[in-house]
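Below is one structure, written out as structure tokens; the observations come after it.
Every protein chain except one is present and positioned as in the full complex.
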Amino acid sequence: MNSPGRQVYRLAEIVQRFGGELLGDADVRIHQVATLEAAGPGEIAFFASNRYRKQLERTQADAIILSAEAAAATERARIVCKDPYAYFARVSALLNPPAQVAAGVHPLAAVDPSARVAPSATIGALAVVSAGAQIAERTQIEAGCSVGENVRIGRDCRLHANVSVYHDCVIGERVILHSGVIIGADGFGIAWDNERWHKIPQIGRVVLGDDVEVGANTTIDRGALDDTVIEEGVKLDNQIQIGHNCKIGAHTAIAGCVGIAGSTHIGRYCRIGGSAMIGGHLRIVDHVWISGATAVAKSILRPGTYTSLFPLSLHRDWLRNAAHIRHLDALVARVRALEARLAELEGKEQ
Amino acid sequence: MNSPGRQVYRLAEIVQRFGGELLGDADVRIHQVATLEAAGPGEIAFFASNRYRKQLERTQADAIILSAEAAAATERARIVCKDPYAYFARVSALLNPPAQVAAGVHPLAAVDPSARVAPSATIGALAVVSAGAQIAERTQIEAGCSVGENVRIGRDCRLHANVSVYHDCVIGERVILHSGVIIGADGFGIAWDNERWHKIPQIGRVVLGDDVEVGANTTIDRGALDDTVIEEGVKLDNQIQIGHNCKIGAHTAIAGCVGIAGSTHIGRYCRIGGSAMIGGHLRIVDHVWISGATAVAKSILRPGTYTSLFPLSLHRDWLRNAAHIRHLDALVARVRALEARLAELEGKEQ
Partner (left out) sequence: MNSPGRQVYRLAEIVQRFGGELLGDADVRIHQVATLEAAGPGEIAFFASNRYRKQLERTQADAIILSAEAAAATERARIVCKDPYAYFARVSALLNPPAQVAAGVHPLAAVDPSARVAPSATIGALAVVSAGAQIAERTQIEAGCSVGENVRIGRDCRLHANVSVYHDCVIGERVILHSGVIIGADGFGIAWDNERWHKIPQIGRVVLGDDVEVGANTTIDRGALDDTVIEEGVKLDNQIQIGHNCKIGAHTAIAGCVGIAGSTHIGRYCRIGGSAMIGGHLRIVDHVWISGATAVAKSILRPGTYTSLFPLSLHRDWLRNAAHIRHLDALVARVRALEARLAELEGKEQ
């Protein structure tokens, strides 16, 4: 099913490049990665959890990446290493290099004469690069993208089709923006005055650090006054909303559908599960993990894993149980009253 | 308010086509559908619930679709049938056929010479069809769409304006993709290694079956290794996120804003309510219904309706009740202690 890998490597070459111990035939030739289940000739798979023991037994992969503890679980050619998943990631990157794209500006692109586009950059069909924008070496702007005025995009970036970047935003190096991403739209800044909402100009920018990746249809609003800042190495999945003046610390990873309201600062090395919601003007320190579907309405000042998930049940059971939540306070009072009455009775009893 | 229907049918013709029993004037001429409230001359409405009894009494519709039980509730011309809503759907489809669009490639579209576009297909202004792509008979690619390399799109599809389909994805027949849909962006595949995240190439595809409809701004990620698969007849509303390697079984319907994390398999004939969140690597069997705003963090292996909704209340009541949830375990312990103490007391009493 997969696109064929573009090059072939002997197992010995892979181990020479990435380390690990090679068991079995060093001359096995590998051209692609695959799952244990789907792998066939010329393909390498990884085994990282005993959950997949059955798949390991049945696999037709020509080689396996696994840990020392699992080294004896197969007789196929294998690479033994500390972290099979990370090792696999490197092998996959080796076998699947980014496609080469011809440099240059498509005749149906609209590049303003005052924009500075590196000769090694690629501007796709029907893309727009506005006045004063700068596109650095080897960066690819795909079809239908809109790069606003005075935007600066660093080297080796890739903007997939139909990305929009508003004026004045700054994008680092090796940044990937997937289709539908919106960088630098106005934050939700309104003031109630004289019986109607008045818009507050959003004059900050969005600044994305190096090696940031942003998933499809994710939106990052420009700052109201200061900038919205996404630090280096942050990985954002699809359909995330990041409000104005947020700051996301380096190497934090956020799964899909998360909403982060304005002016919240999230630390470095955090992990936020899918569909979590984080309120505005909060502070979350480094190394905080937040479970999927969790709502955070106050600051988190200590590392740890946090959750706020209503447990799932059959709807008929939910109907019976959930209603009591509206009366928990009364229930606690009843228990307290029982304790008092019982204590009194026990007193008499003695 | 509505676009006028393009053709006029006598009630008798409608019944001849779709069945049902005709009561009243068979010569009433119908050109459009409408609600009971808004309908006027030449329009047909449906009555499917006693909630709308008042609207039925007052309606100015020239004809009504209703069930046998309700047949006596009006004296207007009417069609009696088993399922008025489904019947109405057919009549509406008859009266509102898709607009005819001229075939051909717009002069401001960018179609790669190696792409294969059927002569009966339509490629709109400022759309891009990349190298090796195939667009089958009568399919419409609207303005601003980006169709990636080697994408295959079947017959009679419609991609509304500004849809992005990444390379190698496969789309069946009669598929509708609404504006802003992103098919085949990279899944959220990252591995932690050496103090930073490393991207794992996403080499699978997205495969959409026949008769799938995908709502505006919904995103479906390509597989990491194997494909992400949406089977025939699946209906997806707006702003849904489907992670890499998910599989959605045939004829499942998913409402807006749902997030489904990677590698989860959902069965056939499921219904998932709006804003539900489904974790990764789960299995949900056929015929499962999930309520809106419900979080699913474990597999569901039996059909049924499932819910995890915190009940709504006035904020001041919520403040009083919700805090106790953080101490439920202690409350249960207090009840257990009360039971033990009371049992002891009762023992003495005898």
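Letters A and B mark the chains in the order given here, with residues in each chain numbered from 1 onward.
FYI, a contact is a pair of C-beta atoms (placed from the backbone, for glycine too) under 8 Å apart; a residue touches a chain by one contact, two chains touch by 3 or more.
Note that the coordinates shown come from a computational prediction; the quantities given were computed from them, not determined experimentally.
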Candidate in contact with the missing chain, chosen from A:20, A:154 or A:180: A:180
Those residues of subunit A which, in the complete complex, touch the missing chain: 108, 110, 126-128, 130, 144, 146, 148, 162, 164, 166, 168, 180, 182, 185-186, 188-201, 203-205, 217, 219, 221, 223, 225-227, 239, 241, 243, 257, 259, 261, 277, 279-280, 291, 294-298, 304-311, 313, 317, 320-322, 324-325, 331, 334-335, 338, 341-342, 345, 348
Subunit B residues touching the omitted chain (full complex): 1-3, 32-35, 37-38, 83, 85-86, 88-90, 92-93, 95-96, 106, 108, 124-126, 142-144, 160-162, 176, 178-180, 211, 213, 215-217, 233, 235, 237-239, 251, 253, 255-257, 274-275, 292-293, 309-316, 318-319, 322-323, 325-329, 331-332, 335, 338-339, 342, 345-346, 349
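Here is the rule we go by: only the chains that are shown with their structure count from here on.
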Centre distance in Å when subunit A and subunit B are each reduced to the mean of their C-alpha atoms: 25
